[in-house]
Structures are given as C-alpha cells and as structure tokens.
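Please read through the structure below; I'll follow up with questions.
Apart from one protein chain that is not included, each protein chain of the complex appears where it belongs.
Order as written gives the chain letters A, B and C; numbering starts at 1 within each chain.
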Amino acid sequence: MISLKRSLRRSEPYVAGAILLLSILIQVRSGQFFTGNNLVDLARSMVVPALFSIGAMMVIVSGGIDVSFPAIASLAMYITDRVLLSSNYSGPVILAYAMAAGLGLVMGAINGILIAGFRLPTMVVTLGTSSLFIGFMQGVLAASETPVPPSMLAHGKEKLFSAYNAQLGLSSDMPAQILILLGALVLVFLILRYTMLGRGIYAIGGDETSAQRTGFNVAKIKMFIYCFTGALAGVTGVVRASMMMNAHPTNLLGMEMTVIAAVVLGGTRVSGGVGTLTGTTLGVALLTILSNSLILIGIPTFWSRVFTGAVIVVGTGVTAWQAISRQRRVAARRTA
Amino acid sequence: MAKSNLSLKNAARQSAPGDRNVFRLFVMLVLVFVLMMALRPSIFLRPANFNSMMRQLPEYGIMAIGISLAMMTGGIDLAVVGTANLSAIAAAKFLIAVAPRGTPNEQVAPMLIVAVLIALATGLACGALSGTLVSKLGIPAILATLGTQQLFTGIAIVITEGRPQSKLPLLFSQIGNFEFFDFFPLSFVLFCLVALAVGIMLERSKFGLEVYMLGTNSKAARYAGLNNAGILFRTYVVSGFLSSISGLIMMARANSAKADYGAAYTMQCVLVAILGGVDPNGGFGKIGGVVLAVFILQILSTGLNMFENVSNFYRDIIWGGALILVLLSNWYLARRKERMALARKTA
Amino acid sequence: MKKAFRIFVIAMMMTAAVASISAQKLPGKSSKPSKDWKIALVPKDSTNAWFVRMEVGVKQFAKDTGLNAFQKGPAKTDAAMQAQVIQDLIAQGVDAICVVPVDPAALEPVLGEALKKGIVVVTHEASFQENTLYDIEAFNNTAYGEFIMDNLAKAMNYEGVYTTMVGHVTNASHNEWADGGVAHQKAKYPKMTLLAAEPRVESEDNLEKAYERAKELIKKYPNLKGIMGTSSKDAPGVARAIEEMGLKGKVFVSGTGLPNENKTFIKNGTIQSTTLWDPKDAGYALCSLAVKILKGEPINNGLNLGLKGYENLQFAKGSKKILIGSGWIVIDKKNVDSFGF
Partner (left out) sequence: MSEIFLRASNIHKSFGGVEALSGVDLEIRKGEIHCLAGENGCGKSTLIKIISGVYKPDSGSVEIDGRIFKHVGTTDAIAKGIQVIYQDFSIFPNLSVMENLALNMELMAKRKLMNYRRARAIASEAIAKIGFDVDLDERVENLSIAERQLIAICRALLHDAKLIIMDEPTTALTKKEVKALFAVIKKLQADGLSILFVSHKLDEVFEISERYTIFRNGRNVTSGNTAELDDRKFAFYMTGREFSEESYRPTSLGDQALAISNLSLRGAYEDVSFVLRKGEILGITGLLGSGRSELVQSIFGIYKPDSGTIEVGGVPAKIRNVKSAIKKGIGYVPADRLTEGLFLPQTIKRNIVISKLDKLSSAFGFLREKKIGDEVRAWISDLSIATKNPSLPVQTLSGGNQQKVVLARWLANDLSVLILNGPTVGVDIGSKYDIHGLLRTLASKGIGVIIISDDLPEILACASRILVMRGGRIVRELLPEATTAEQLGEISTGVA
C-alpha cells in the first residue's frame, strides 16, 4: 500500500500513461501503431536521443545542466570520420567508437575541469565550450558533409532482425546500434544504482556541501560525470553517422533543448538530485513517438509544430500540476 | 577599526557583482574595438560600418533583453523568436489585407498604427500564454517556453503555409528603416529606449526589485507577501512584448514576415544574456551588461565579416572563449583578492 | 500626439521619395581599376556541402582572373543572419555582391540599399527578387520541378498516388519546384493523384528525417507509390526507407541529389535518376556576371559566361532580369561515377 502510494508520487506512471494514450490514439487513427515494424522504427528513432538523454540526465541529477553534448558529438564524430577516411582505414568499426569516445572524453574533460576544478556555473561553461567546439569544427576544420569510412558504412547496415508487417508487406530493420543504447542503459543503471560513484552523483545533486562532508570526492565525481557524458556523446556521434551512413557536422546541433526537455518530462528534477533512467527513457520515448507519428495520426505537416507544442505544453502541464498537488498532499500528510 | 573597514570593503565588493561585471565587459568591448580598429582601420572605422552595426543589433538585442528578464526570475524564455515572428506575421497579414503595396500612403498610415498595435497585442498574448504556464501551472520555464516556441512557430506556419508575407506597403519599411541624421537607425534608437526603459524598470521600479527578489528565493518571496505568480506572469508578458517589437523591426528590415526568420537568434540571445552577466539561476544581472554584450557580439561578427578568408564560425570560437575567459578571470580575481587580503594581514 | 505623428509620417515619406529618386540610377560600370574590385558571394550558409562546392567555383574564378572574389556566408541558414552579412559587406564597400538568398523577400531592403550605394547585385535561385540587377537561374524553377515530376512519373509508370517532400515548408525554392511538379502532373499525367491528406511533408533537410517521414507515409498510406523530393537529402533518405521496407520496385522517389550520396541507390535501381546543377559552376557564373557588369559590358540574350551550361543565357519571357541557363545535369546509372563529388 505504501509502495503504491509512493509510486504514484513519481512521474514515471504518468509519462507511461501518456505514452499509452498516445499509442492508442495512433492505433485508432492509423491501425499501424502496434505493429512490429512500427515499433522497430520507433526504437530506431530513439537510439540517438536516448543516448544523449542518458548523459543529460546524469548531469541534471548532479545539479548541473549540459548543453554542449551535441557539439561534442558532432566534433568527435567529424574528426574521427576525417581521420579514418584520410588514412584509408578499413579495419573494424570499434576503432571509430574508441576514437570518438576518446575525443569526447577530452572535450568532456574540458567541461569537467572548468566545472569541477574552477567551480564555474555549468550552464555558462557548457554554452561556452559548445560555442568553442562548433566554432572549431566549422571554422578551423571547415567541416562539411562527408561520406563515412567503409567500416562505419558496413556497421550502419548491420541489423539485428527485421520486423515484417504481413498486412502491408513492409519490413523494418532493427539497427545493431540499438545494442549500444541498451549497453549504455545497463552500464549507467548499474553505475547509478550499485556504485558509490553513482550514489555520489545523486548525493551531489541533493546537497553538494553535505556530499563533501560525507566523504564523497565531489570534484572527482563531477569530473567523471562530464568525462563520461563527453565520451558517451562521442559514441553517439558515431552511432548517428553510421546509421545515416553520412557524416553531417551540423545535423545534431540544436537537439540539446529537446533532449533536456525529454529528460525533465521523464521526471528528472531540474534542480538536481532526482531522476531515473526509466523516467528518462519514457520521456524520450514520448517525444520520439510524438514526432514520428504525426503523419500516422494524420496531422497535416503545417500543423505538426502546433501539435507538438501543444502536447509538450499539456503534457508538462499535467506533470507540473500533479507535482503541485502532491506538495499540498505532503504538507497535509506531514501534519496528520 | 582597520579590521572592520577591511571586511566592509570585501563585503562591498561582494555586494555589487553586477557592477564589476559591467566594468569588465566594458573593458572587453574596448579591447575588441581596438583590436578590430588595429586590424582593419580603413574598413572598421567607416561611418557606414557603424551604421551597419547599429542596424543589425536591435532585433536580437531586444530579444536578449527579454530573455535576460526571464533569466533574472530564475527561468528562461525560449519562445522569443517564435513570438517575434508570430507578431510580425499577424501585423503583416493585416497590412496585406487592408493596405497592399500600392495603396496611397495617406491610407496606409492609420493602418500602420493598427498593424503595430496588432503585433504588440500578439506579443503580449504570447507572453501571457508562456507566463500562465510558468506561473500558474508551475511548468519549468525551459519546458514551457520550448513548448510555446513550437506552438507559436507552428501557428505562424499554419496561417502563412510557411510562405513569406511580403507584399507589404512600402511605407512600413520606409518608416522602419528611417535614420535620424541619416545615421542613427530608428531601430537602434528603439533598442536604446527599450534598454533604458527596462534598465530603469529593473533598477528603479517596484516590479524590478520584485523580479530580483523572486529570482533570488521564490519561497522567501512568497512569505514576504510578493505575488509570485503575478510577477512571473508579468515578466513573460514583458518579454513577449519586447519580442513583438523585435518582430516589427525584423519585419521592417526584411520588408516581410515569415515563420522562421531569425531562428538562430534564440541561442545567440541566451549567450548574450549570460556573457552580459545575467545569473541563469536568477536574482542577478544588469541590463547595462546585456547591452555591452550585444555590442561586443556585433563588433565581433561585423569585424569578422571584414576578413575575406576568415569564416564566420570563428565568431563562435571567440564568443565561447570570451565567455570562459570572463568566468576564469572572475575566479582568478576573487582568489587573488583573498590572497592579497591574507598577505596584508600577515605583513 | 496625432499631429506629431502626421508630421513624422510626412517626413518619412519625403526621405523615402528622395531615396527612391536616387535609386533611379542603377549601378554599372565601375570607375575603379579592376584590381581594387571586391566581389563577395553570399551563400545561404557555409557548411552545407552544396555551398562548399560553390566556394570551389568562386576560388576557381579568383584564381583564373586574379580578381578579389570571395565567399562569405552566415553561420546558419537563416534569412536574418544572411541579411546581416550583406549589411556588413555593404558597409565595407565591396563592389559586387552575389547572393543565393535564403529568402528573397527578406533581402529586398538590404539589397535595395546595396543598389542605392552603387554596388552591383546579382542573385541566384531568386527569380522573384526585385532588388537585383540580374538573376541567374541554372534553369527555370517551374521547369525544374516539372522535370523531377517527369522522372517520378516515368518510374511510377504514369499512374498512382504520390506526394511531395520539401526541406522546410518555409523554403521558397523547394516549394516552387514542388508546386511546378504538381501543376505539371495535373496537366500531363491524369492517372496520377496527389495524396490529399498529406500533400507536402518536411524532411528538415535531414537524411534521417527524410527516411523516417517516408516510412511513416508508407505505413499510413499503403497505396502511396511515389515521393517527389526537392531537398538534396530527400531522395537518398526515402530510397533507404524503400529498400529497408522491401518496397523496391513498388515505391519510387525522384529529386535533387549529389552523385556520391546517391551512388548506391542509383546503381541498384532504387533511384532511377536524380537531378542536379553544379553549384561550383553557379558560383563561377555569378562572379563572372558581376565582373561583366563592373566592366560595363552589355548583358544581352545569348550571354556567354564561358562555362558549360552558361554559354548561352537567355532572358526569361517578359523579363529583363532573369537569365536562364541551359539546365541541370541528370545523374543516372550511366554517369554517376563521372562527377567526383
């Protein structure tokens, strides 16, 4: 009973409910939601935003905010791509991932040094480094679209299985890259839940001074967060380029706000300390389903932004309203 | 006595972070100015170049002021560009309907006033919607305004089908592009007036003080009897209003209105606000700083356009670098001050 | 208050009148020596592969002629930012500005000002631009749309349901091509029908989105047989969706596209042909035209800018501004390997 009450205080059930409602709406309007190929398509669309959201969520939980991950992903991916192309690399794709992760880690470390070492405000730092990375990529490297090396191309074509829709005769491939997402989810879940490092991330987000006193090495934990999210962003960049079979330097830019919105929508507290991977994934799922189903619902292209905007406003409104009334209930309960 | 004096001085320095930041920004502005002057004196110092800068900065400068206001309450307004375009489109739709190009100026003039009022009213309404979501429903501002940005752009696309609204009466852009003494653009004068008005509002009015206090601690604000919801609401309404002025300026400069003009301005305005010293957590920030940041950005981008072979993307590098340098110098100066104080004591 | 406003308006109208009188004299032959000329080309943005290719043409021109020609674009595809770049160039006193407008309407005032200051203005992909001396079209927009439609119709065997895809619904030229294509289909291919529920979808100039939208369309409208793409990302994105869904030979796509990006699809037949004009040539041609004007050479029908496709430019019907070149390149199985980009 207590645990039921407690779970109703979380936002995951509400986001899950919203997803269910939306799914039913899509199913009714198109008859094509609960089909294998559609679900595979959605899973595929989720890969990149979900990978980003993992890092964004870790940062927000620790009490910061990071807007530099699309820039890190783009720059890491672009440098990797160019280096591998120019050296005519044809070995396994793992090198691309390792390189991009390494580059991302270095860029994340720059964020980390400024944030953990100099204790500078996270949003300002990441806005600044984001500008730097983009400027470096487009100014110094004069980045433009390039093809990807053969290993990434082959990797982009790898599929786990195909979902076949007999009714329409359509099939959809589950991209291999979803394994990277699942791997990242499991890894981060384990880190957050079962390591002191992970608990430290929550602790810092709850109260940084207390964390210091309790014995957490706050600077080290922060350094880890930004390095890790940087590396993850680098990997995400390569995932995107291989899935698109094309290295597009600016394609990911501008995603930061939507990803952060998804993370917050999934119940992560903007002020830090609270947030779950389940909620985050649900938040991403909701926004991905939304943006990939407007045609299925039958919303004309001209209306798509109105609809998306309205759903964000209404969706977050409901969650926020629920939080407000929860606060009231808590106040009453405390006195009872 | 000496001891307490010292602590007083230290504390006084603490008390006016905004002023110090404004001074540092001013130094930076001078540096950027001198740098550009030194590198390309023949081009940079032309009056036409200054005129060009003054014509470019108002449209995003005014939106940056709007975003800054929202940030001072601890929020953010990502819907400024959407609001600006929707306001401009509303005015443009009206003008094209009642006074298409070619209508005699005498007939256009009164309609212009109505059109301007329509735009401003649209801005107010957009701000009111964002404001309601943030203040009454308590949606985090970043989400609420991300939603309304989509919504406003969406509505703009629906009513225009994405096409530019261009057959505007010429009188509009003639007035909009009027230059005092053939040098100071009307839009720049408007920007100065807006900055002055908002600056005065923040520093001298009850509402301004309430914005700072609410941004510092909303719970304490509630216990102090401030109408938190009302203040937040008004902040976003003001931001919406300012955006609609920006929208009109864009409309005059482009002589048309369209759903996606200036989409890239949003992040630029956030950057301007932050370099201008506005605390993204709320409570602190000065319009003077924001104005200086706008000038710095403009000199940088105009400056880079003087170099044929330097890509505009270097602006991003300089900008990001400047942001981080300012932070680091703040950090360094604070530390040095501490050290010097210690040295003085032990000496 | 009212009176003050009236006076203000009258004052404005007077300045406007003065301005329009001075605008009568259009820029032309430059009195400066040609080595001092500065010719700037302003693209829509600087990272897009398309405009990177265009810059190659500009650099080639500068090398060939020894003149100071350069490309200077905004950091993002944004009409307002493009206007700012042009404004700065005017202030710096360049002699000619060649523009590929993000949005022609938005540039009218700033280009008008350039003309007023005696700067030569030529445009590309902006057939409705008023404040320009000449507009070079590699081709006629409507005709280009018609040609894409012809390609699609042929692939669809002249029958079935189709829809159109644009980068953004706010993109003027994409919409012109799509409109041209649709009108052409209505006139010429009666057995084809435009999908009424979704006559135009957005790919956001993004390969991944084009792919996702195509999948969605095919799921929702199983009888959809063709997609007419406009953005260079549309055709390859849609082609990938078609291949993955196992609809090769059942659903067709046509559109603009760079050879490299479409090579596999063209070779394996998912895309029969894409259409293209080489932005490098367009960049070269724009600079070349600007220089001709600065030299005071006459601009007439049959103008030869000295490179393929631009040897015999013709004024559009009833226009003294729009110069139309001899078309686009069709990329198909036969020539896809011959481009090198």
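Note that in this section contacts are C-beta pairs under 8 Å (C-beta built on N, C-alpha and C of every residue); 3 or more make two chains touch, one makes a residue touch a chain.
These numbers come from a predicted model, not from an experiment.
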TODO: Just list which of the chains on display the missing one touches.
DONE: A, B
Open item on the list: Among A:P49, A:P175 or A:G198, which one touches the chain that has been omitted from the display?
Closed with: A:G198
Task: Touch residues of subunit A, complete complex, unshown partner - done: 2, 6, 193-199, 202-203, 205-207, 209-211, 213-216, 269, 272-274, 330-336
Task: Residues from subunit B at the interface with the omitted partner, ascending - done: 3-4, 6-8, 10-12, 14-16, 204-207, 209-210, 212-213, 216-217, 219-227, 283-284, 337-338, 341-342, 344-345
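Throughout what follows, only the chains that are shown with their structure count from here on.
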TODO: Could you run down the chains that neighbour subunit B and subunit C together?
DONE: A
Task: Longest centre-to-centre distance from subunit A, chain (CA-based) - done: C
TODO: Return the chain pair with more inter-chain C-beta contacts, choosing between A-C and A-B.
DONE: A-B
Open item on the list: I'd like the Å distance between the centres of subunit A and subunit B, where a centre is the mean of that chain's Cα atoms.
Closed with: 30
Task: Of all residues in subunit A, the ones touching two or more other chains - done: 138, 142, 302, 304
Task: Residue list for subunit B, restricted to those that touch at least two other chains - done: 157, 161-162, 311-313, 315-316
TODO: Would you mind writing out the residues of subunit A in touch with subunit C in their complex?
DONE: 30, 32, 35, 37-38, 41, 45, 138, 142-145, 147, 164-165, 168-173, 240, 243-246, 248-251, 292-296, 298, 300-302, 304
Task: Of all residues in subunit B, those that touch subunit A in their complex - done: 78, 133, 137-140, 142-144, 146-155, 157-158, 161-162, 267, 270-271, 274, 279-281, 310-321, 323-324, 327-328, 331
Task: Complex contact set, residues of subunit A against subunit B - done: 114, 118-121, 123-125, 127-140, 142, 257-258, 260-261, 264-265, 270, 302-310, 312-313, 316-317, 319-321, 323-324
